[in-house]
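As you look at this complex, bear in mind that one protein chain is not there, while each of the others sits in place.
Should a chain be cited, it is by its letter among A and B, assigned in written order, with residues numbered from 1 in that chain.
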Amino acid sequence: MPGIERCVSEIVTRHGADPSQLLQILIQVQDVIGYLPADCLSLIAEALDLPRARVEGVAGFYSFLHSRPVGRYRILFSDNITDRMLGAPALMQALCSKLWVEPGKLSEDGLVSITTTSCTGMCDQGPAALINGRPVTRLDHRRINEIAELVRQQVPVSAWPAAFFNVEDNIRRRDALLASTAAPGDALRAAIRVGREGWLTEMERSRLRGRGGAGFTTAVKWKACRDADGADKVIVCNADEGEPGTFKDRVLLASHADLVFEGMTLAAWATGAQKGFMYLRGEYRYLLEHLQAVLERRRAAGLLGAGIRGQAGFDFDIDIHLGAGAYVCGEETALLESLEGKRGTPRIRPPFPVTHGYLGRPTVVNNVETLAKTTLVALEGGEAFAATGTAQSTGTKLLSVSGDCAYPGIYEYPFGVSIERVLEDCGASDAQAVQAGGASGVLIAGYEFHRRVAFEDVPTAGAFMVFDSGRDAFEIARNFVDFFAHESCGFCTPCRVGTSLLKGYMDKLASGHGAKPDLADIEWVTRLLKNASHCGLGSSAPNPVIDTLVKFRPTFERRLESLHFEPAFDLDAALATARRITGRDDAAAHLDRKKETQR
Amino acid sequence: MTRRFMFDGQPVAFEDGQTIMEAARAAGHFIPYLCWHPDFPPHGSCKLCIVKVGGRHVSSCALPAKEGMEVESNTPEINAERRALLQMLFVEGNHFCPSCEKSGNCQLQALAYELEMTSARFNHIFPDRPVDASHPDMLLEFNRCIFCELCVRASRDVDKKSVFSLTNRGIHKHLVVSAESGRLGDTDFSRDDLAANICPVGVILRKRVGFAVPIGQRIYDEKPISQVSMEAEK
Partner (left out) sequence: MTRPKLRIATTSLAGCFGCHMSFLDIDEHLFELVELVEFDRSPLTDIKHCGPCDIGLIEGGVCNAENVHVLREFRNNCKTLIAVGACAINGGLPAQRNHLELGACLREVYEFRDGLSGGQVPNDPELPLLLDKVHPIHEVVRVDYFIPGCPPSGPTIWKFLSDLIAGRTPRLTHSLMHFD
């Protein structure tokens, strides 16, 4: 097809035929063609002089890349537990039946495909969906009817009512960061004044720790990168906010992008890096244009580019790379692989990114919120920054509050705030549990609500999902187990197979085939995941199940069919095909467990 | 002065840059592995080589040895976990040994013998990945793949052909060949490639050499893998 050839050649050329741009090229080619047919992958491989298998390997890794045709309207319902609680499954079912399409399948006329996707980061205004990559929020039956009509009449998504795509910030509580009135460049001015060394000293004094979850001290990272061999250092902003229930980075990027880019530039000032990347999750692609505009404005203002703020030798600029639906790319080494245009498989550590990161260069990878916070350090000074928070967790923390509460949204608190306090502020009067830190975080039960949000007590990357007494903790855990089975990169044995086995056990219990020994098996598999996994995704994947089994065990026990043994499949249903083929329906054509009592 | 760490209670000397696996092997200690290969950098996917260092599990193939480390390897706890990892590999594939030409020469099977794995314990997934018999000399039985990527690495780094790659992810991850048709016969793969001779299990097989050595007289029928593997070290 000459059309495809021209499209591929144009896009590859635009990216300098650079193999490290493979993922970006695949995304853009798909934008034009709709999917990535086999011949198209061959063309891309040829144009980049890459083995075809590598291109196919990358194309197959990301959820948002398709090897088969998808609908001209591609509707992805966010499948986080908070979306489910707001009725997403029923809405998806309703839309499917209105449009005569089965979930996960392409309609016969190629018009529409409808399925689920991992959390899209709209938990404060769900249920949400992505329609041709654009977020639609606050779905209800009325909106579903309207969408069905628009699809039927083949109205282009760009002509749909703007209100559908309205994404609110929902900032409910502002503290140091969200109340900041600093103008673009203010923080840089302050940091330049104290010199590169002085700036790093301020960062050390601030004791700022990473807001992405792991809590590594930012200054230590920066210093290690600065001191690493190699002049071509890199700053990466991890904007792959994929943790279910987290959406604070969305708000920072939408309304405080200058703080984030300024933070990246501050990191460049400290480390001497000249190259920066923002890795933006595919779900937040709707922010791309806005972010590009902010970058453009900063370049024009002399806050990016050569000689930043007139400082000779301070050269730094930022590119934005898109992800394409892979939670694991939030893991920093998987992110780097993805940034290099590869499958998002986490690397072996050591070596760490600070010495061997993007293309082997010394690289700092920081979370969006962490980078934004560095502007406060520059403006207030390290000591003043460290005056808020707790001994081991300085400064403030943005919480993404969602679930069963009156006022979901973004809350900024000094570290050390109690769970109780947050619940009170967000209007959660009947909470039985809080999932702090998202799917990989901790499930906090009612008797622990006195605990505090801080690295030394309840660490969290920002998610704060509230569950009231009407919710079933088993279903919460099951949702997260599904999530991890879907998002496992499949590199290491325990995570690839273990998350799938775990899903099998949870489905078995959910379908009423559970037996007591299954609980022991679940505990055994969770232990293997925890101990033997290659990266943080695998080792934290069992967290929700472990916590729920400890704190809400009866929700598992009440699903047990037997105390001894129960097959994972329905034996009678397994005879259905044979019954159909033979036309039999006599007593011997069925299997009834109850009639044959088991010891 | 030689630097040492403790391996199952015994001192093991190591040189700078050596991993736990390399140093332990040089000192005569076998650690189970599937994706590790002496001629390639560590890969770390199979996790059979997990050991415990200071209470934490690590991949011994990838972690550099350090002075004074206390490494636990051949313990009931670690071996039980390794056995479970083998069981996971067995249920995710279709490992019907009696019909496999690799039986007796298969490292997955040999490790199962070594670690006394008598059953796969978990529920079988029964994958359905079609066999590729398009190549004149070689056969691909994808249902036995353990994702060690030795063929991927050998073909890319040694043969310079990049015939293989993995695509998709999670439990749906699978091996593909570098051809638009998806057929091995349409690649420049050759029976003399390193990649054609490195598969530790029965995915990449030669045609027309079936059962030249009878079952019962093959490598791991004669000796346990712990012995065979360490003889190669000498």
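Following the convention adopted for this analysis, a residue touches a chain if its C-beta (ideal position, glycine included) is under 8 Å from a C-beta of that chain, and two chains touch if they have at least 3 such contacts.
Since the structure is predicted, the reported quantities are computational estimates derived from the model, not experimental observations.
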Decide which residue listed in B:Arg4, B:His37, B:Arg121 or B:His172 touches the omitted chain of the complex.
-> B:Arg121
Where chain A meets the chain that is not shown, the residues are 517, 564-565, 567-569, 571, 574-584, 586, 588-591, 596-599
Across the whole complex, the chain not displayed is touched by chain B residues 90, 94-100, 103-104, 109, 112-114, 116, 118-121, 123-124, 126-128, 215-216, 221, 223-224
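Keep this in mind: only the chains that are shown with their structure count from here on.
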Separation of the C-alpha centres, chain A versus chain B, in whole Å, is 32
Spell out the part of chain B that touches chain A in their complex, as residue ranges.
-> 42, 44-48, 50, 57, 59, 62, 64, 81, 84-85, 88-89, 91-92, 122-123, 125, 146-147, 156, 161-173, 176-180, 182
In the complex formed with chain B, which residues of chain A make contact?
-> 38-39, 41-42, 51-54, 56-57, 59-61, 326, 343, 348, 350, 485-494, 496-501, 504, 521, 524, 527-528, 531-534, 568
